[in-house]
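Everything below concerns the one structure shown next.
Of the protein chains in this complex, one is absent; all others appear in place.
Think of it as A and B in the order they're written, each chain with its own count starting at 1.
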Amino acid sequence: MTASTDTTADRERAPTLEPIDWEVVASERDAHRARVTARSLVTAACFLGLLAAWAFDHVARASHEPFLTLATGVAFLGEDGVLTASPSHVDWLFGLTLLVGVRYALVPLWENPRLTRYYWRRIARNRLGVYSLYFLAGVFLVGLIGPLVLGDPEPQWDLGHTPPVGFGGTFAHPLGTTRNGEGILEIVVAGARVSMQVGLIATTISIGLATVVGTTAAFVGGRVDDLLMRGVDLLMTFPTLFFILFLVYIYGGNLFVLVLILAFTTWGGQARLIRSEALQRREEAYIDAARAAGGGPWYVIRRHVVPNVSNTVVTGATLLIPIVILFEAVVAFLGFGDPSVWSWGRIIADGRESLASAWWVSTIPGLVLFLTVLAFNFLGDALRDALDPRHEVNRGR
Amino acid sequence: MTDDSLLSIRDLRAQFHTDEGVVRAVDGVSFDVGRGETVCLVGESGSGKTVTAESITRLLATPPGRIVGGEIRFDGTDVTSMAEDELRTIRGSRIAHVFQNPQGSLNPVYSVGAQIGEAIRAHRRVSRRHARARAIDLLESVGIPDPAARVDDYPHEFSTGQKQRVAIAMALACDPDLLIADEPTTALDVTVQADILDLLASLQAERGMSILLVTHDLGVVARLADRVVVLYAGTVLERADVVDLFERPAHPYTRALLECLPGVDGEVEPIGGTLPSPIDPPDGCRFAPRCPHAIEECHAGGRPPPSTVGDDHVASCLGYHREYRGAIDLERHPTAEETQRVSDRPDAGIDGGGPR
Partner (left out) sequence: MAWFVGRRLVWALFATFLVVTLTFALLAASPNPETSQAAWQAAQDGSDPEEARALVDQQHGAGDSLTTQYVSYMVSMFSLDWGQSTTYNEDVTSVIANAWVYSAITVIPATIIAVVVGFGIGLYSATHQYTTADYAATLVAFFGVSIPNFWFAIVLMLVFGELLGLTPISYDSEVPFWSLEHLSYLVLPITVLATAAVASEMRYARAEALEYVSATWTKTARAKGLSETAVTIRHVFRPATVPLVTILVADLVGIIFATAYVVEVIFGIPGLGYVSYQALVRMDTPLVLATTLIPVFVTIVANLCQDLAYTVLDPRIDYEGRSP
């Protein structure tokens, strides 16, 4: 490589190659392999740990006692400073989703700080996107921690409707109460958890399905492609909401089932998108190179196709989350949701009866839902601009 | 040049607003196009030749582009101050354009006959049937075989070369006085390129129109041009008669360009470095950072004024300026060391790019 900077006068002199110390290369390679192995082990341990905890939770312990009791000594936390957790199936699945998120999103970002900074700079050009990210991080943390701190909404039958602070209410119930005296704040916080859980879990499953189907169809091609895409066509002839309601009718509206239904009914569009993206990638030289180097089809899909469609996947996922959240809210609003869970849709429906006398019951949770969905859409748009080079054309020159 | 020239451009300046800053794509360009004459605008990509060509009928996308100064006189009237409506009566009727990419310059959802007819009916009050008949004539005159049958075909049913012929037919629809052809052959196969150039030459001979040809290809220049304008980084470096330019190139840049042509003396000599930044162009001569003859004075002050070096032959180089004539020896072949110095200059490596 040094040859190119030589002057024309030195052309005759043979270029010298930098000697390679193969021992150093080998040791670096070994170190890298060790790191990769260690990471795989840690990942596997985390997943196994989660599985074991779930198994213990559902087999070993009696259902009425909490899974985890944590005496914090801080009086206002939980009941007399004792935090208890009794995770449901959905909570466990949420844990799994978060673990997947950490392993396949945060860890790679952490390990490639340069790339992370590059993407961040590109996203940061869209201020609305950045504010949305902060807002959503807030909603996420509130949903994760809030219910532990505030506890479940407790009815106070004698209290009845009380307005929010600033409209004649008290700080005991800053956002007012329902007809049954349940605090709107507690309900909104509980609803934040439900929305985040539904949004993240269902989207993860849905995008996972879409990625598998999309890349497989594109890469295997032929009959498999035809069959898979015809299946997607068929799935997409069902107007999604009607399909969801029909499945809820058959299988019931328990949150765990609803999450699976939402995941199963929403992956079609993304699968198409990922397929077309992967089809373009398939033509590129590095795929041929990987094949020529002896990579089997699954290896090539996993190592070369999937990472290169990941921008599409990330953007698609971000824009799918608000759709899923809205579907869950609609199902809950119509009264087909899980009656044991405080969803934003459910509280909005509850407030309808007393709309004129207690406007805050419907409007406040609705506003939070609206802002959450809006923030996801802004963030998705910012991500698309930042990650999808094809949209460059339309950006400012 | 003369007062009766068809098109006369004086000190044209056009800019683009970008996230990185204001791109001075055209920075003081002057030249003339006489009646019945073919003038070639030559330059590397990013030299501002397309922006110049599109400024003439103000086709420049605004925003982000904007003409910020100078004068464009077409047949005696200033185009830059013309109202949009007035301008429209000139576009397509007196000044027509042919663009580089024939694939994209035809709308895929209309038949070619409809698109040619559209150009006619934009300026002449004629019936659809009449326009169609004229479209068939035009297709025939640009050498589309069996035009009566092909007039209702869609663009995708034509080959790339034929599409360019259709685009030329469309441009000729209202017998323009000036045809502006922006790299009309760049996107075509080599064999087809020659056909299109021959077509342009014969059409000009038939109709006596002027042609402003934008190109980076000196082969095209040699084939068609009467006169040549050499652009570099938004400025004119040399203007000359075509024979003069090839026989006696005056500006070091023009000489370097000719050196790049294969087959002159066997050895192809690339020009070191790249175009300067169009956002923050260097002081003095724009070519100085890449010029092997440049002296201290070339890097400072304003741009070198045009000096007359022959009959209707002008070069903007201090080497021809009275004060510096002795200091710069343009005839000396640069040594290898000087060439090296040029490509090592830090500002020579900035990627100019220009508006995309």
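As a convention for this text, a residue touches a chain if its C-beta (ideal position, glycine included) is under 8 Å from a C-beta of that chain, and two chains touch if they have at least 3 such contacts.
What you see is a predicted model; the values in this text were computed from it and never measured.
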item	value
Hidden-chain contact residue, picked from the options A:Phe219, A:Trp267, A:Trp342 or A:Phe378	A:Phe378
Candidate in contact with the missing chain, chosen from A:Leu96, A:Val165 or A:Met236	A:Met236
Residue among B:Ala131, B:Ala167, B:Ala288 or B:Val309 touching the omitted chain	B:Ala167
Listed residues B:Gln15, B:Ser105, B:Ser210 or B:Ser316, member touching the removed chain	B:Ser105
Residues belonging to chain B that touch the chain removed from view	54, 57, 59, 61, 63, 88-93, 96-97, 99-101, 104-111, 118-119, 122-123, 154, 156, 167, 170-171, 173
Chain A residues touching the omitted chain (full complex)	226, 229, 233-234, 236-243, 245-247, 249-254, 322, 326, 329-330, 333-336, 339, 345, 348-349, 351-352, 355-356, 359, 362-363, 366, 369-370, 373-374, 377-378, 381, 393-394, 396
